[in-house]
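Note that one protein chain of the assembly has been removed; the remaining protein chains are unaltered in position.
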Amino acid sequence: MAEMWINMGPQHPMTHGLWNLRIKVDGETIVDAEPEVGYLHRGIEKICENRTYTQILPIADRLCYGAALSWNHLYCRTIEDLMGLEVPERGQYLRVAALEMQRIASHLMWLAAYAADLGMMIGFIYAMRDREIFIDLLQAMSGSRLTYNYCRIGGVAHDAPPDFERDSLRACDYIEKKIEEYYDLYEGSKVFMMRNVGIGKLSKEDAMNLGVTGPPLRASGVRYDLRKDVPYESYDAIDFQPITHPDGDCYARYRVRMEEMLESCKIIRQAVTKMPKGKWRIVAPRNGPVGTGLGRVEDPRGEGMMYAVGDGTDRPYRLKIRSPIFVTVSAAKHMLVGYKVADVVAIMGGLDMCIGETDR
Amino acid sequence: MAEARKKSIRDSTGIVVRPIKRTGTQVVRSLILGKPNTILYPYQHLKLPPTYRGKHVLDFKRCIGCSNCVQICPNDCMWMQKLEDPELGKIERPGIDMGRCLFCGLCVEVCPTVALHEGVEFELANRDRTKIKFDPRDLRDDHYADSVKEERQKHTIPVLDLDKCSGCEKCAGECPEMCIAMMPVEGTGRKKPEFTLAKCEGEGKCAIVCPDKAIEMKDVWESYFEMPEPKFELKSCTGCGACARACPAGAIYMMDMPGTEKTLAGGKKGKPKKRAVFVLEKCVGCGKCFRACKFKAIEMPGVRK
Amino acid sequence: MNLYDFCYGIIHWLVDLINHIWYWLAGLPGVFGDFFRSIGDLAASHGNISFFAIVLEAVIMLVIILINVLNFIWIDRKFMGRMFDFYGPYYVGYRIGGWLQNLADGMKLFVKEIIVPAKADRFGYLVAPVIFVGSSIAILATIPLSDKFGIFTSPTDTGVPAGVLFAFAMFAVAPFSILVAGWASNNKYTLIGGMRSAAQMMSYEIPLLLCVASVVVLAGGFSFEAVVTAQEKIWFAIPLVIGFVTFIVCMFAEVEVQPFDLPEAEAELVEGWTTEYPGMRFGLFMMTSYLRGYCAGALITALFLGGWLGPSFIPGPIWFLIKAYIVFVIVEWARWSLPRVRIDQLLNIGWKRLMPLAIVNLIIAVALKSMGWF
Partner (left out) sequence: MENTKGSPGEGIERPPMNVGGGSAEERVIRALIDGFPQTVTDFRKVRDGFLRAKIERRNLYKACKMLRDQLGFEHISMITAVEYEDRFELVYHIACYGSCLLLELITTTPKDDPSVDSVAEIWGGANWQERESYDLMGIRFNNHPKLERILLPKDFMFHPLRKSYKEGP
């Protein structure tokens, strides 16, 4: 059978966002794959060089629309590292609570897109409905639904809303009950398992060498979670377990994300109950020092990093953004070769693509 | 309970029954027990939290027209508009172009007098692009600001009105924490009380004892951002008073310097040269004096022209 | 007194009414009078009346079925809505629960512009929907709603003798029209969609017909009336439970419902073979897919659930429709809660799982028949 290149994208219902996957197909099985990105390149690193430190906050939100808060927080951490600031205790706990809610909302958004890809409209609707609970919580905290702009350099924008503790505990109980229902909906149906088990295998060595990070890495068996191993904010005061799974196939990635949501509920409960009183924000200096700052955070999609170079003025000299999906997608070839064309949907869906951060 | 779920695929007996049972209970729940999750939008509305960032609301009385919000806006969607107001006279208030605004809330936080707030109205769609450029008067609502619980702390500090102050040093002696020091103003031969606000407890003894009521205890909001401070050089100041007129917070006073009169043609004494004096407690760091001064007498690091 | 008598009576009364005019005109002098008298006699003849009676029967049946199909669309969206935890159609005709939403959608599709893709093969593009809709509606011709209520040609007639055969023959015409539609609209993805759909239907036709064969073996006759009356004592779903389940699964594939709706797989091919059909043609395709859903429901009730048999306080046709609705709701229920199957899994389910089951079912049927229990 003649091998031919097929373009899955850039405008294709399977790709969430604008990127193109060129696969070489021999009959139905994939022989070679070559992803192409860059369709949504906005030149954010160049934009940030012409804006003051505070004005970059809303831009950092718009890096990845699925998990806006974690990028906003990563930027704040980088500049705090550059300026050598220390965030007050309450600010750290508020950040941890907000980040974990954002993680659950982002994983639910992934679950919705993943179910819709496999044909289950009902999975999409259920996941989106349950995501609303956390979107409302974050909206009460920060003020908007998608781009929260909640973190500030040196703390958090607003204090927790009234009876925030009661609402978030109730939300955690609700989502844990719902995830139990999802197990029926997904793992109960053999059709879902047929489409997921043993598809898109990624070995442990490949995952580490290719720079895959986050849930896909932990799904391949590597027990490495930045929140646990390089604790930032007040994660060291909260005990939780990184989730791993030995197989490394699509089912493992699905499994890791579902249990990570349960872990996030545990973290939220501890963060909300242990939250001390007091200031949640300090006044950040206007002009940054000459020097470099590094932020390294566990984004719902992987290891997000930012490297800022300050030159004494109130604008950064250079701001480099490391996007987890940009590197994980480069490893797409190793997951795709040998599987069917219909599996591309499941494998690429498992990576929780967010093109905003890939193309910057 | 997650471990209990760890069944291998082969014995997931339910093949297709369990998902159907799950969706079935959902039908029962939303049909008979409760109402479905969605609301019928045009007829029912969601209640939004007070912190929601929607269309802006401007309190004309609190706003002093310092254009801090215009400078911090990442998308340059605000502009200062000169207005003629019956009771406030000639004023300058910000207008907002909602077409460019990204509702980030930075302008609300940088406002020194907490005049700008974000309301909960979000239905701003319009067929005509010019209609979403809101004029300050459209945003005006003078009593919205009082109803909003403001997170920033307010503390009372002594505020000096230099015109009334005669330099009598009574307040310096009176202050229990000794935070007032009388500093000579160079060139004018008069003295001006300097306040170190960190030590000030805000009892207001100095305001009471001041004979000509020059000091007044005012509530000032703490600022979240470090605002630039103007630095003044006497040499290049020609006393034109442009900065005093430009300063929205009234922190710059023009004092005349005795002994610099020039003898005019008819042998009469001309008016003495003036110089600007800064009361830095009132300064909100907007940079208007820096831009107004044509003779580079005022330096502000980091503020662009 | 079956439907034929009823229609015969109506047409007869109508013809008498009109004949007054002819016979009044027949009073004209000479050749003109004879001409009108002969028309009057021709109209009153038995052949003419029975012809129009059958036409009226077909119209009545079609109207009833199409109203049911609209009901199915409404039930599907309402039921799916509640399953997805939202309201379902509500605003259009809100006093009757949004039932008019379907009519509103139909209206919208009517007013849409009719576009034929430039490089599409005009003849194939235009003919495909006609065959698809025509063959689907033709299935209904031979399915009577009860022994009294169906398309009959004489007062004592009980339906087409080989009704079941005709129904499944018409059912099998659709893949041909889907292939033509997919190929004629000159679009790579619709071609793949068309081929996938044809492959799927072919591979599921055989187990389907084996199950039908087992039913016909037990019933001893090819007509619906024979099949249903044979289920007097016990519904065929109980002895042939394997056949019943296989038949339903095959119907899922025939009617392209969720676990097997490969041709319209949103993820890979945008809309399958109906991508290039805008406006009312797409409306026809969509309506026909629900019509085939009804046919599937009707065939399942007729063959396995004892069509119009049921306690007599509810008349026959109503029983038939109730059972068809229940089967349809179950199909929808499974449809919205299962993900899509991959193309190779689809085929190996068809050949490796359903084919043996169908054969086992046929053996059971023959065994039961030869033991004389039926």
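A few remarks follow.
Labels A, B and C are assigned to the chains in the order they are written; within every chain, residues are numbered from 1.
Here is the rule we go by: a contact is a pair of C-beta atoms (placed from the backbone, for glycine too) under 8 Å apart; a residue touches a chain by one contact, two chains touch by 3 or more.
As the structure is a computational prediction, the values presented were derived from the model and not from experiment.
Listed by label, the shown chains that the missing chain touches in the whole complex are A.
Contact with the chain not shown here comes from a single listed residue; of A:I6, A:L169 or A:V230, that residue is A:V230. For the chain left out of this panel, the touching residue among A:N7, A:T29, A:N209 or A:T273 is A:N209.
The missing chain lies against chain A, touching residues 37-38, 41, 43, 45-46, 204, 206, 208-213, 221-225, 228-230, 239, 241-242, 244, 292, 294, 296, 303, 305, 307, 309, 317-318, 320, 322, 326-327, 329-331, 359-360.
Everything below uses one rule, namely that only the chains that are shown with their structure count from here on.
One simple way to say how far apart two chains are is to compare their mean CA positions; for chain A and chain C this gives 49 Å.
Among all residues of chain B, those that touch two or more other chains are 16, 19, 22-23, 26, 37.
Residue positions 83-86, 259, 336-338 of chain C each touch two or more of the other chains. Against chain A, the residues of chain B that register as touching in their complex are 1-2, 5, 7, 9, 12, 14-19, 21-23, 26, 37, 48-49, 51-53, 72, 74, 102-106, 109, 118, 151, 223-228, 301-302. Residue ranges on chain C touching chain A, taken from their complex, read 83-86, 258-259, 261, 265-268, 270, 336-345. On the side of chain C, the complex with chain B involves touching residues 79, 81-87, 90-91, 259, 333-334, 336-338.
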